[in-house]
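Of the protein chains in this complex, one is absent; all others appear in place.
First chain written, first letter: the chains are A, B and C, and each begins at residue 1.
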């Protein structure tokens, strides 16, 4: 395999640049020429790609975002779009592709694999909603960003004796909400995977006040409820002054954490190694300090569950 | 003067604790007994106060919020409420009061002063909307918090080639928006003090794109417009994908910056010195490395203008 | 088991407070009374302990250090010291102990276990040098702190075209150096576990310069070499201007990261559950999203190796 392309696709995640760097340098170390595709599958269809060398990925390991940029592509979902992508890959003499992103990215990778093109996926999404890996690239940084926000909000919550509802990302997955809520000492955590009862939330709030708590923080995944609706419901039922903060896109950016850079470095290199070893249609994932490969079909078939017992733990520790 | 009370009132601001610490320790150094009032004027009316010693303010200089807590008091706006406050002060043998907060706090202080009670104000509000001081306590930290958020958003804006509208605090004042926008390299800054034209904003955006800019950031003070309305207008007129982030209460919290702690330390001590020197009805403010006192009436009569020339500078530097 | 004691011992690590909180609240949820011992085994010998309730561990999950304080105890290494500790435990009606710390702490726990006292260890040390867990509490935060320092140094290294040697903690273990070096893009990483050759380090530096690199960063674990000696050797052999930064104790402090708080929460709760289930002489550790228990003897017998392949990966990625 002489020429390996790489792209980042879907929502950006901190650590994508570290993964790009690892793919490029691991490929170069193996004697392959890495080729960077701009703006994901959209750029692939249009043939926007160029050869990358060592220096092209210098000084990026600590930067958020992705130097390859990213986009969502409607065209690539069609059979015609995929054919055009394959033509571009052939025209540029490319023999393998590393696709870095979330579930949509993996679906695209699977489509190419099914057409016979060698492709390996790297899980990068702040949502941490993919199986086949201990963690996805970007999740760790996103959780730390949410925790910083919770720290700030806690100051003002305590000063005013208020209740705060913090809405975090996660349309289908409560991973960020659960981990940030647990690590942030939130009183209640609402996630899409688990039914909740606002009466319970309110009862818990009132018990906390009776025990002398001066502030209360409730973390809500956007897929479970809208923050402001939860706040209105709480005010209506408890009379407690309640404010909302919707964290939004600040959760996607920022300097990646050590863990995200490490996971990205391991998986970027692993993706190249897997391709060179003849694997295709797999996603590489971390397991402990090493890595493993899982068929993408399997990854997509089984969404990552919330860690067993964490919701109960959160409930016990926030009492 | 043997007994000096202190309170924090209105919206909390990072550095309030450093000011509380300075008032307490400066008073003790002068042989006075400091008395902390809980929850601002509301607590004053209800007589919720206690003597503070050195240790009571240990290990707080770096914490956001305020250990005295804060509240807004409707009751204190009435003449009756003020009489009850004065009674409490007399009952506790208090001879002077330091009131830490924003314009509402100063209005309360002025009311007590007019009743003949010695009171000195300390400007603490993230809004930086008070004259008579180089800067208010909390503003520096709030701007740095907004800049961190802009940094994060910039990563994802660049990765996706998007326009972002960031709504910051400032109902009547564009100070945070202007400074954070200028220091954050925002393309446009909308503030309540200056009329704006969305056609200009859009034209500037499009010119930036033509010059090759991959992301654009627009900072909007909440008093100038709602972020989502600006975003909708931009999308409608330019067709550029535009997202909104409303920073909300994270702007109030966090570890205070060095400057906020320094200003708070100087002014907390200065307030005690001013009281002991027989001053009343004044607000202490920083000027360079020192401090000065200005009649509260004067402070309230002349809201702080936006710094001359900064809007033009922002426009030139963001081109 | 009605009364469970807990202590933190050895060097402090970020996340110890989160572990203390989890032990206390998990014990309370199980109907046990948690008893906090001050200053580790030293305080145990002297009987300095008190009952803790929910509020005693409120608002500490995000704080560095340990509210129970920590110390190293010579006395406890003697048989006599251990007998006195056991007497104190009996006198206070304590039936089980959770010991939070590093290898020295575990050795102390093992001694008590061998005397027949039920004890469970929780791995908390920034060194990450213990087997039986994916990671020790405090390591993740320490690595992020080192990376922040590397980021800062990188700015000035680039501005001046200098080489920097950064000495990090790790007397017997290169875990911090390896992970921070890899995630920080260091050109060379020196660790106690792997012999190194300064000629290689210098040759790599010079090759980097020839490729156009403007700065070089070398991370050195204190157990591998002293930073200033490495710097002197590099200057002598290459003529490149080289500076040293010894990070020192800033690596121990700071707000714990999300991961450290999470691991601490899981393991604090797990330690209580293990004790209640009748286990003793074990250390609880995280594995993926869950936990497991390993005999302390086994943990102490097999120091944690450097992750396989990471040194080579670091070398490839820094080229």
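The rule is short, and it goes like this: a contact is a pair of C-beta atoms (placed from the backbone, for glycine too) under 8 Å apart; a residue touches a chain by one contact, two chains touch by 3 or more.
All values reported here derive from a predicted model rather than from experimental measurement.
Taking the complete complex into account, the chain left out of view touches B, C. Of the candidate positions B:265, B:280 or B:294, contact with the unshown chain belongs to B:265.
Check C:26, C:113, C:213 or C:252 against the missing chain and you find that the one touching it is C:252.
Touch with the chain that is not drawn comes from one residue among C:25, C:154, C:213 or C:259, which is C:154.
For the options C:41, C:76, C:164 or C:310, the residue in contact with the chain missing from this view is C:164.
Taking the complete complex into account, C:64 is the one of C:64, C:104 or C:285 that touches the chain left out.
Taking the complete complex into account, residues 8, 11-12, 14, 16, 39, 63-66, 69-71, 145, 149, 151-156, 158-161, 164, 214, 243-254 of chain C touch the chain not shown.
Contact residues of chain B toward the unshown chain are 18, 21-22, 25-26, 28-29, 54-55, 58-59, 61-62, 134, 140, 143-144, 146-147, 151, 154, 158, 179-180, 182-185, 211-213, 255, 257-259, 261-262, 265-266, 269, 288-290, 307-310, 313, 316-317, 319.
One rule holds for everything that comes next: only the chains that are shown with their structure count from here on.
For chain B, the chain whose average C-alpha position is most distant is C.
Between chain B and chain C the CA-based rotation angle works out to 180°, given as a multiple of 5. Of all residue numbers seen at the chain A-chain C contact, over half occur in both copies; the interface is built from largely matching residues.
Chain B has its Cα centroid 35 Å from the Cα centroid of chain A. Between the CA-based centres of chain B and chain C the separation comes to 40 Å, rounded to the whole angstrom. Distance between chain centres (mean CA atoms), chain A to chain C: 27 Å.
Residues of chain A found to touch two or more other chains are 151, 154, 158.
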